[in-house]
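One structure follows; several queries about it will come next.
Just one protein chain is left out here, and the rest sit where they should.
After this line comes chain A, so read on.
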Amino acid sequence: MKPTDTTEPEYFHKVVDCQYGCPAHTPVPEYIRLIAAGRYTDAYMVNWESNVFPGVLGRTCDRPCEPVCRRGRVDEEPVAICRLKRVAADNKDDVAHLIPKAPLSRNGKRIALIGGGPASLTVARDLAPLGYDIDLYDDQPLGGGFMRSQIPVFRLPPEVLNEEVDFILDMGVNQHFNTYVDSLKRILDQGYDAVFVGTGAPRGSDLDLPGRAECDKYIHVGIDWLGSVAFDHIDKIGKRVLVLGGGNTAMDCCRTARRIGGDDVKVVVRSEFARMKASPWEIEDAAAEDIPIINNHVPKEFVHEDGVLKGMVFTVVDVLYDDDGTRRLEPTGEEVFFEADEVLIAIGQDNAFPWIERDIGIEFGKWDMPVLDQTTFQSTLDKVFFGGDAALGPENIITAVAQGHEAATSIDLFLNGGDVQARPAPGVTLLSQKMGVHEWSYDSTVSIDDRFAVPHAAKDAALKDRRVEVELGFDREVAYQEAERCLNCDIQTVFSPPKCIECDACVDICPTDCINFVVNDDEPALRNSLRVPARNTSQDLYVSTTLQQTGRVMVKDENVCLHCGLCAERCPTGAWDMQQFLYSVTKAGSPCNQKRP
C-alpha cells in the first residue's frame, strides 16, 4: 500500500466517526470535552457555529453520529451524543452577545428565502452577518417550519425553538410570515440577486381505499394533523385511534393522540418491525406510553356506518424475501378488523412545487423534483438554490442545516463573481496535546461506564398534558459521566517514521491491537497480516513510509483505536504523538473564498 497521506483533511476526519457521520460535520468530541469541563456556553457555541440549532437537535436529531460512534464498536452502546448536546443548550449562559448581527451597512445584494424552516434559517444565519439583505417568506405565523409544525411540543418545547429561531431572525432578517408564496416568478420579478427555496416536503401521502371519501371527517393526513395540533386548531381526538405508518411521523401522531383524548391508540404497520423507519428510541418511547405496534398488516378498507367511521380492515401478510433480496408481502388469507373513531395516515410525505412556474428556467426531473447540482444546490436557473427536504427529498433537520450551509456558500460565491464549483477547503488544525511527561491536555483515561439513561417525566403527568416535555435531559453530574465515555477520536495518533526505532513498545501496550509492524503488501493482504485481521473495511489502515531499520512499515487499523494515547506514552522517541484534529466545514464568508473588496 502507498503511505497514508495524512495531510489530506479527509483522512483524519474519517477517524472522527461521529463528526464524519454528521451531515453538518459538527466537531462532536470537541464539544463533549467542553461539557465535561463545565464550559456549557463554549460547547453550545461550537455546536451553534456548526449546526445552528443545538437546543432543537439536542432533543430531536436523527443522530446519524451515534450508530457510527467508535464506542459502539468496543462497548455495548455508543456515547449519548445527542443528549449531551442538549446539556450544553440547557446549561448555557446568555449567549445573545455571542451571536453575530447584520452589519450596519449592507452589501447591497438582496436574497429571498422561501420557507422558514431549518434550511432557510441556516442560509440566513450564514449570510445575514455578511451584509446581505434577506427577505424570509413563510406561510406559518412563526419561524421554524416543520420543526414547529411536526415535532410535538412534548419533544420540543416552543421556548427552545423560539430562542434559536430568534437568534437568526434578530440578526436583521426581514420577516414575511403568514405569507404564502404562490409564484416564484413574482419573487424573481422583485429583482432579488438570489433566491433560496427551503420549502420542505409539505405534502403528506394519502391512502385511497374503499370508504376513504365517505368518512373523510374522521381520517387525517398525519403531518397536517400534527400541524393543526401545534397551532392549536385541533385539541382533541376520538378515544380509539389507528395510526397507519412506521416512521417517526407515525410515532409523533400516536403519542400526540394519546395526550389529547386517545385512550386506545394503535400503530399499524405494513412491514415487519425490523424494517420500520422510525428511530428505535422513538419506537421505545411510544411503547412506553402503552401504544401497541402491530406489524405485517396491510390496510384494506375503511369501515363506516351512516357516514360514521367504525374501524378498518387489514390483510395480514407474511414478509417474504426472494433470492435476490426483493421483499414481498404475501397475504396469509387472514383479515383483521380494528375498531376506530379516527385514523391518522402517516405513510410518507412528498415534495410539491405547484408554486414554481415550469417556464422560468428551472428544470424538473424524476419524481417532479428540481434538477440540482448535488454539491452546490444550484438549480438550472443560476440564481435559484434549493436546500433541505425541498432539495433532495425528505431527510431530517441536520441534513437540512448541512445543505443550508452549502447553499449559503454557493450563494456567497455566486454573488461575488466566484465559481460555485470551486468549493473552499475545510479549515483544519492538527496540534500536539502533550503537556509534559505522562500529561496530556485531554482526559485520556477510558471510562468503563455503560451508557447512562436519560430520565423521563412521570408517565401520568406527561400523558395528561401534551405540553409536558417527556425527556428531562441529563443533570450536570450524569452529563459529566456520560461525556467521559467519549473516546476523543479527534485526538489523532500521528506517526513520524524517521523517529521510529522499531522497539515494539507501541505494539505491546496497545490495548486493542491496532498497531503492527509488517512487510508492506497490497491492502487485502495487509489487512489479513495484522495481529488482529482488519475485517472492518469501512475503517482505513494508516500506513507509514518504509522504516529505516527493517524496511517494514507501520500499519495501524483505525477501527477500534481507543485514542488512549498509550502508544505515544510508551514511545521512547516521540515517533507517536497525540494531536488534536479540528475540522471545520468552510462556510460562507470565509476569508478563503473572498473576492469582494
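The definition used in the following text is that contacts are C-beta pairs under 8 Å (C-beta built on N, C-alpha and C of every residue); 3 or more make two chains touch, one makes a residue touch a chain; residues count from 1.
Quick note on the criterion: contacts and distances are computed from a predicted model.
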Legend entry - Undisplayed chain, where the name is taken from the UniProt record, one of "Branched-chain amino acid ABC transporter permease", "ATP synthase subunit b", "Thiamine pyrophosphate enzyme domain protein TPP-binding" or "Succinate dehydrogenase hydrophobic membrane anchor subunit": "Thiamine pyrophosphate enzyme domain protein TPP-binding"
Inset, instruction - Quick one: say which of A:V95, A:V316, A:L430 or A:I509 touches the chain that got left out. - result: A:I509
Legend entry - Contact partner of the left-out chain, one of A:L344, A:L562 or A:A588: A:L562
Legend entry - Touch criterion as defined above, residue of A:E30, A:D75 or A:E342 at the omitted chain: A:D75
Legend entry - Interface with the unshown chain - residue positions in chain A: 73-75, 438, 444-446, 448, 501-505, 507-509, 511-514, 532-533, 535, 549-550, 560, 562, 564-566, 569-573
